[in-house]
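Only one protein chain is missing; all other protein chains are in place.
Chain lettering (A and B) follows the sequence in which the chains are written, and residue indices restart at 1 in each chain.
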Amino acid sequence: MAAELEVIEQQIAAMKEQLAELSGRVQENKLSTVVFSGDLDRVLASFIIATGAVAMGMEVVMFFTFWGISVLRDKNKNAGEKDLMGKMFGAMLPKGAGSVKLSKMNMGGMGTTMMKTLMKKKNVASLDQMIELAGELGVQIYVCEMSMDLMEFKREEMIDYPNMSFCGVAKFLEEAMHSKIQLFI
Amino acid sequence: MAAELEVIEQQIAAMKEQLAELSGRVQENKLSTVVFSGDLDRVLASFIIATGAVAMGMEVVMFFTFWGISVLRDKNKNAGEKDLMGKMFGAMLPKGAGSVKLSKMNMGGMGTTMMKTLMKKKNVASLDQMIELAGELGVQIYVCEMSMDLMEFKREEMIDYPNMSFCGVAKFLEEAMHSKIQLFI
Partner (left out) sequence: MAAELEVIEQQIAAMKEQLAELSGRVQENKLSTVVFSGDLDRVLASFIIATGAVAMGMEVVMFFTFWGISVLRDKNKNAGEKDLMGKMFGAMLPKGAGSVKLSKMNMGGMGTTMMKTLMKKKNVASLDQMIELAGELGVQIYVCEMSMDLMEFKREEMIDYPNMSFCGVAKFLEEAMHSKIQLFI
């Protein structure tokens, strides 16, 4: 009898280990998005999804890269010294949420203005307001350091946001790996 | 001996609970897509993936938002009363799967026509046919209410589709959270 009990106890111990291992592999209640696009419509969608996810109790992480970073530039901040290429990029790319355009039907800015008018009329928050809300809700923003370097964006020209860090692709992958939902926007 | 058995039974009960909890956290055999784009090529890809997933035994949920909703408009239906902005949007945005364009190489419509000709020649189903097939296969379509409201699209101008509902971002997140695969298209 004692021998049988010992076998059972060993089996139970083995299963406990398996359970713990499995539990570590199951993804967490987290959303990770890559915000690659810098278009008003797509970035807006990413923030609507992000704030919606927080409201449902999810942890949210947004990784801004490439064109997406433009949205986080503060139009009132000065970037300091840049070389020629950096100045050109800085001048050509939108500076902040207020100056990004629609991906379609921009029509020289008319479509974008029309959309913003509609959003105001329908009480949809503006992109600026959405970013502020995301900050208040604890949405974590990571900014891709390689893109920052490439486009010669400086940290000091980014908006004030409570949870903003600068990192590489490994950080995003680590977060995404543990997230139930991952989206490339 | 009886005491030892009791301990074992308690451990088994605890593991059963853990197993049930873990099982609830593991994602289901489901695919959730956000169809944000209204481009012929991207929407087509979303339906090829969706119908392919059903064929593999997956449950499929498509969440149409922003430009994507244009594809679901019925060119033969009338939207009824709209205000000026609504009329403008209604007129400028494509009306249905037959009028959407390629994201690249549209070339004033020539590229889109060329692609459609090629698709017919190669026996690739048209977007209209793909949507019909998806409906027959039980693919669930959700339409983003906020976008509908913003663009002043009316429910009565949408195509007849067996499994179409109107909802908010929370519904998408709930589905995505339980899906093995999530894609933003």
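By our rule, contacts are C-beta pairs under 8 Å (C-beta built on N, C-alpha and C of every residue); 3 or more make two chains touch, one makes a residue touch a chain.
On a predicted model such as this, the values are computed, not experimentally measured, just so you know.
J.: Could you tell me which of A:M15, A:M56 or A:L137 touches the chain that is not displayed?
T.: With A:M15, A:M56 or A:L137 as choices, the missing chain is touched by A:M15.
J.: For chain B, which residues lie in contact with the unshown chain of the complex?
T.: Listed in rising order, the touching residues are 1, 5, 8-9, 12, 15-16, 19, 22-23, 26-27, 29, 31, 41-42, 45, 48-49, 52-53, 55-56, 58, 103-105, 114-115, 117-119, 121-122, 124, 180-185.
J.: Could you list which residues of chain A touch the chain missing from the display?
T.: 1, 4-5, 8, 11-12, 15, 18-19, 22, 25-27, 34, 36, 38, 65-67, 85, 88-89, 92-93, 146, 149-152, 168-170, 172-174, 176-177, 182-184
By our rule, only the chains that are shown with their structure count from here on.
J.: Could you work out how far the Cα centre of chain A sits from that of chain B, in whole Å?
T.: Here the centre of chain B sits 22 Å away from the centre of chain A.
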